[in-house]
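What you see is the complex with one protein chain gone and the rest in place.
Presenting subunit A:
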Amino acid sequence: MSYDRLTHPLVRENGVLRQASWEEALERAAEGFRRNVAEHGPDCFAMLSCARSTNEMNYVGQKFTRVVIGTNNVDSCNRTCHAPSVAGLSAVFGSGGGTSSYQEVEDTDVIVMWGSAARNAHPIFFQHVLKGIRKGARMFAVDPRRTGTAQWADLWLGLNVGTDIPLAHAVAREIIHAGLHNEAFIERATSGFEEFKESVEPWTLSVAEQVTGVPAAAIRELAHSYARADRAQLCWTLGITEHHNATDNVRALINLSLLTGHVGRYGSGLSPLRGQNNVQGGGDMGAIPNRLPGFQDILDPGIRARFESAWGRPIQPRYGHNLTEMLEAMAEGEVTTCYLIGENPVQSEADSLACIKRLSMLDHLVVQDIFLTKTAQMADVVLPASAAWCEADGTFTNSERRVQRVRKALEPPGEARDDIWIMCEIARRLGHDWHYDGAEEVWNELRALSPQHTGMTYQRLADLQGIQWPCPSEDSLEPPYLHGRLWENDPSKRGTPAPFAVLRHSPPVDLLDDEYPLRLTTGRRLDSYNTGVQSSGFASPLRRGETVELCPEDAERLGLTEGEEVRITSRRGSVTAPVYIDPALRPGLVFMTFHFPDEVDTNSLTIEATDPISGTAEFKAAAVRVEKLVKAG
C-alpha cells in the first residue's frame, strides 16, 4: 500500500481526527503539553526526535525538550538500531562515531563484514568494499545467512544466531596463542589485557566450533588474516546490534581491534554502518537522553553551565529516559504526554501490540510527520511536516561522520510546514519567543556550542562536499580517521588507554524448544526500507511482498512448497505469509523482513528483550514455528 502525504493539520474531536487550521492545531498541541507539565512536572513529557530529519531540526527538538519543557526525555529510533554501537564505542574511545572513512575501505588489506548485509542494505558503501576487493583486499563475511555480501567474500563464516561473542572470543584466543597480538600497542594504548586474555582462554577453536557452528579452520583463518594484515577494517550492522546483549557484542568486536592495533590508523578501524540517513546526526545533536549537542556528557557541570548560559535555563543534571524506558514509563503512568516527530514506533518497535497499548495510555499525543502513519492515527494532534531531505535546508551526518548539506528542491504539499517552524510556533505558545531565519542560523548556534562542529560553516560544507567531524577550526581539517592519539609516542598525548572488555556469552533470550524450534531473524531487502512507508511509493520490479524464507531442507521436512501460505507463530504473536525457498539459509533458520507491516506484522513476532546498556531490542533472534494452514471444515 502506498501512503498519501499529510497536507493539513488534524485534531481529534469526539474520538476522530478532523481537519483543523494551523492556529487551532498548534494551540491544541501546546495546551496539552502545558496542562500535563503543570500537573505532573516536566518529566511527564517525552520527545521522539526524527532520525530522518536534519541536524538542525534535531538540535531544535532537543532544545525544545530541555528548554521549553525542562526535561532530558528525548530520544530517537537510534535506539532500535545502533545505540549499542554508540554505547560501545564511546565507552572505549570516548566518542560514539565510527572510526574510519569509506575511502579507507578501498585502501585496506582485510575487510571483515560482521552481521552486515551491506550489499543489499548499504549498496553504495559496498561499492567502496568492492573497490577494496578489486585492489586485492581479502573480505570475510560473518553472518548466519549467506547474504549478497557473503557472495563476494573470500570466506563466509555462517554462525548460529546470537553466537557473536563466542566467535569473537575464539578469534581473540587464536590470535593470542599464535603470538599475533600487537604487544606494543596493547602495552601503550590499552588497559585490562590480562583479564581479557584470561576470559577468552576457554574459547578454543573446537569449543567455538560447537557453539557457533563455524568450522575451526575458518575461525583460525579469520584470526590469522585479521591479525597479520597491515591494515584491517571491521564493519558491522544490525546483526551485531539488534540483540539483547548488543553492547557486549560491539565490545567483543572492539576487543579484536585493540588486540591487533587495527584502530586509529589510516585504513585500520571500526565502522558501524548506520541504517537511517541521519541517525548519526540525531545523536550528535543531543537528541538523546544522556548527551548535549556535540555528544557532550550531560553529567559534566562545566558543559552544562555553558549550555545554561547560552540557553538561559537550568538543565537537569541527570539522564532522561531512553525510548525503551519512555515506553515503560508510559505503562507506569509517569510519562503522560509525548511529542513524536517523524517516528512510527507502532510499526517499528519489537512487540508492536504492547507499544500500541502504551501509546494509548497517554493523555496527550502529538505526532508531526509527513504521512498519517499507524502511530499518527492514534494522536490527539497531527502536524503535517515537510520532507526534510528535499523540502528543507539543513545538514545530515552520515556513517563516516561526514556532515553534508541538505537543500530544498521542492515546495511541501498543501499546508505542510517546516519542522523547525512548527516547533518554534509551539515554543512561542509555551512562553519562549523563538525564531530562526532559516536553518543556517540554527546551525551557527550549534557551531558555537559544539567544538566538534565549530569549523563547519555552510560555505565550507558546500565547498568541500561535506566535512567529517571533529572539525574544531575553520582553517584546517582533521585526519579522516579517529583516535590517532592512541599511537602517539608521548603518553600524555595518548590520553586515556582504551579498555578491553571482559564479556560473557549470553545466548538469545527467546529459547528454541520443541514448540518453537526455528530461529527467526529479520532484515532488509535492497529495494525496500524499514516499515515501507517511504519505499512503497515506487514501482520496484524487484518487490515480491512479505514472505517467510526457509532453506530447502526445512521446507522439505515441513512439507512446504514455494508460494504456499503458512502460519508463523512465536510466543508473542502469529502471522501468515507465503513461503519463499532460499538456499542461502541454513537449516533451522528462517528470515522475514519488516517492510510490509500492513500485510504482515513481522514485529508482532519479535521479542522485546532489550540490551540493558543501550536499550536496543533483540529483533534478530525470535523463536518461532512454521505450520501448514489447515482448511476450515
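Here is the rule we go by: contacts are C-beta pairs under 8 Å (C-beta built on N, C-alpha and C of every residue); 3 or more make two chains touch, one makes a residue touch a chain; residues count from 1.
The rule is short, and it goes like this: contacts and distances are computed from a predicted model.
S.K.: Can you work out the missing subunit's protein name as recorded in UniProt? Choose among "ABC transporter permease", "Small RNA 2'-O-methyltransferase", "Fe-S-binding domain-containing protein" or "Sarcosine oxidase subunit alpha".
M.R.: "Fe-S-binding domain-containing protein"
S.K.: Of the residues listed, A:Ala217, A:Leu477 or A:Leu629, which one is in contact with the missing chain?
M.R.: A:Leu477
S.K.: Return the single residue from A:Arg28, A:Arg66, A:His122 or A:Arg291 that touches the missing chain.
M.R.: Checking each option in A:Arg28, A:Arg66, A:His122 or A:Arg291, the one touching the absent chain turns out to be A:His122.
S.K.: Considering the complete complex, identify which of A:Ala189, A:Leu205, A:Ala227 or A:Leu273 is in touch with the unshown chain.
M.R.: Residue touching the absent chain, from the options given: A:Leu273.
S.K.: Which subunit A residues would touch the chain omitted from the figure, given the whole complex?
M.R.: Touching the chain left out of view, subunit A contributes residues 2-3, 5, 52, 102-103, 107, 121-125, 127, 130, 134, 152, 266, 273-280, 370-371, 387-391, 396-400, 402, 404-411, 465-466, 477, 479-480, 526-527, 529, 533-542.
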